[in-house]
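Of the protein chains in this complex, one is absent; all others appear in place.
The block that comes next holds subunit A.
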């Protein structure tokens, strides 16, 4: 029902918008008239002309986006009909309105706009998020389909149409063989935009997807070459084509494709290099990605090489290094912006395809031509796919079955690239341009709408292996890595040169040279795929750990007297969801900013929710976070808070891991040894840094965090019942805890804290307080909690605050 109601007002809005647009040119005229009679100073004036162009552009973008909202209001419709089809239909409707209002086709998809502004974001998005391993693993297959397949399609379609023309079925047309070949070359290419749009919603398995998609990207080189070659041939005239020209054509294919790739790779290198040095300009990091990639596109276009290949390979090659070098926030920004641009461009393309169709001036209908084109492209594609697959299956590990072949042939969609290319044709040179344009429009509509609509049921009916969206499990990654090594080893032992060998060689080369040049030093360290998964798991673990603990009614994994003392609130009372929500929400939102303003919270202690919050806060503080002072930044365009989640995540993980590992046999056995080992380790470190003048081992640690971790180890492995050690070893970071426990629980704070001599409360300066943490002195009151050597308590100066 909601679906029904929604289109109504939406349509109304759009209609109003367009009528206004139609009326505006007339308004312009009105303005000029009144401007003629001088009226002195005008308080408000209507300067349509002034803003006309950007206004219209913005308006169209708005219309397209609103349309998208409208479509997704009805889930039923979008699950059956692909969005691209809906957009085309919408475009037709809008085109009709504009036509009716103004009788001129004022808006069309011009090739310039398409090739310069709409296509690059989509292709960049494809390249940047390309699963490299899958892509290069199937590169042979993809190349075969892209090159041979496209040439086959172009040749057969063109020649067949020519043959039919010769037979007279098409009637009288002013075309020659070359025209047909030209037409064949532009209609043969599978379109990346259309493929993405449709396959996105179908979810076939990744191998199939990458083959079709890769083919659609890489066939650009072939398309460009064929198109240019045949266009120049047509210009020359059919009889002046020589053998040399043909050879030149073939050579130009190699030049165009390899040159385009090279341009892309060079720019990828530049981009990676640049992002290596952007540490202090984090805000504009995302900009580099877009600008440099776009430059690769334009440069390649300038050199008449394949621009799509350039930007694709730019994205493919730079992704690893860029993702490693830029900060998390920049990576997210890049991701979202790219998706937004690509999605927006796609929407606009399809809508304008619809609009551009409503232009009676370009329509020329020839039944035979149109029908035969449709038939030929489908049939020849199917034949081509079958033949090539038969050849490929002799060399492939993973065979391509009949079902895959059906999907591949059916999924060969034509789209806006073909349309843009056909519109570029010069009427003077190609007499039947309008016929070609109309036919292309029909073909594009047919493939996108009809094939797009039916491919989903087809896939389901044929039971194509669907993609399984799964969280990357750590085990899988590990074993996958083990696999690679095993297979490389077997290949080495058996003396073969195979995929694994090559991949191995490449990753060695990459690690030794490329990563050193292109990746930031800090990134080199942590940019292992396994570590990525690990990192993610840490975070998830922390969140689920706390959530789970709350759900159980008490933080069952942590049995510690201090919690029991403090927590007056019984967690097992209902509303677990709210608590979970609050904590997990906090965690997810911004891990580092959990520090709450404790003073204000205390005052409102009445409500149970606040006590819960406080209790959870205490627990969090105690077990998960080092609280940090809130930075009251003024709004700054150049500063971002530095991201220190990583260390905290590590700590969290260590902690939870230790607790949980107690349930493993070997962990239990190993614990005692570890405890000793940890103590030894600590002593060792102390020894190493010993200054000669200090009698006892109170030495500065190299970083507070490190110290914390090590103490942590000790803590975790020791029996939880050892309360005294517990509090003392927490270090100066738990001052908040201390404050509150002193205030709220009138009972004794955990004895350990008493030992450590925490300040009792409040605003008195805490800076003159030293506490003994195990072997080290910690300065309570400032963040610096690592101890340093001091023969006596209080006799030294804290390096952090110089007290």
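Here, a contact is a pair of C-beta atoms (placed from the backbone, for glycine too) under 8 Å apart; a residue touches a chain by one contact, two chains touch by 3 or more; residues count from 1.
Quick note on the criterion: contacts and distances are computed from a predicted model.
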Per UniProt record, name of the chain withheld from view ["AP-2 complex subunit alpha", "Calcineurin B homologous protein 3", "Elongator complex protein 4" or "Carboxypeptidase O"]: "Calcineurin B homologous protein 3"
Subunit A residues that touch the omitted chain in the full complex: 394-395, 397-399, 468, 470, 473-476, 478-479, 481-483, 485-496, 498-501, 504, 508, 511, 524-526, 528, 530-531, 534, 537, 541, 556-557, 650, 653-654, 657, 660-668, 670
